[in-house]
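Of the protein chains in this complex, all but one are displayed in their positions.
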């Protein structure tokens, strides 16, 4: 989130992807940083998924990612 | 909690705002920043295919460790080369 806050400061439109376990932390850190960095959540956990499952995840979040990055 | 007084004419919000979003990603240079967590790259690989199909020009980056912010040179490089960035994948 710090990276996105800095990159937005540099003029790059930003977004980060996090697992659902990270949702509260992301929201709290956004509030603590005073910066509403947008994020899209994926199902938790990530590391034990098969490649196929992870590619399906990417396909599922793709519309949300585009929506969060465009006006 | 620290409080400061707004020095402006107060016609706009005092919060730090997000940058204005482009209307679409077509033709935009989109950076995918891998934070180096296991298997995040699989999601990013597929996302790259999907975004490329959308007409975006995708650049890939990887920061050395998810535990720290990206080095300043990397952030500068992304800012020079991209209009949009997606960082992934924190879990």
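Every chain is named by a letter (A and B) in the order it is written, and numbering of its residues begins at 1.
Keep this in mind: a contact is a pair of C-beta atoms (placed from the backbone, for glycine too) under 8 Å apart; a residue touches a chain by one contact, two chains touch by 3 or more.
We adopt the following convention: contacts and distances are computed from a predicted model.
Student: Which of the following is the UniProt-recorded protein name of the chain this complex doesn't show: "Thioredoxin", "GerA spore germination protein", "ABC transporter ATP-binding protein" or "Na(+)/H(+) antiporter subunit C"?
Tutor: Cross-referencing UniProt, the chain left out corresponds to "Thioredoxin".
Student: Kindly name the visible chains that come into contact with the excluded chain.
Tutor: Every shown chain touched by the left-out chain: A, B.
Student: Considering the whole complex rather than only what is displayed, give the residues of chain A touching the chain that is not shown.
Tutor: Contacting residues on chain A, toward the hidden partner: 9, 29, 31-35.
Student: Which chain B residues touch the hidden chain?
Tutor: That gives, for chain B, the contact residues 1-11, 14-16.
Rule of thumb we're sticking to: only the chains that are shown with their structure count from here on.
Student: Nearest whole angstrom, what separates the Cα centre of chain A from the Cα centre of chain B?
Tutor: Chain centroid spacing, chain A to chain B, equals 9 Å.
Student: Write out the stretch or stretches of chain B touching chain A in their complex.
Tutor: 15-16, 18-25, 30-31, 33, 37-40, 42-47, 50-51, 54, 63, 69-70, 75-76, 78-79, 82-91
Student: Considering only the defined contacts, which chain A positions touch chain B in the complex?
Tutor: 2-4, 6-8, 10-19, 21-22, 26, 34-36, 38, 42, 44-47, 49, 51, 54-55, 57-59, 61-62, 65-66, 69-71
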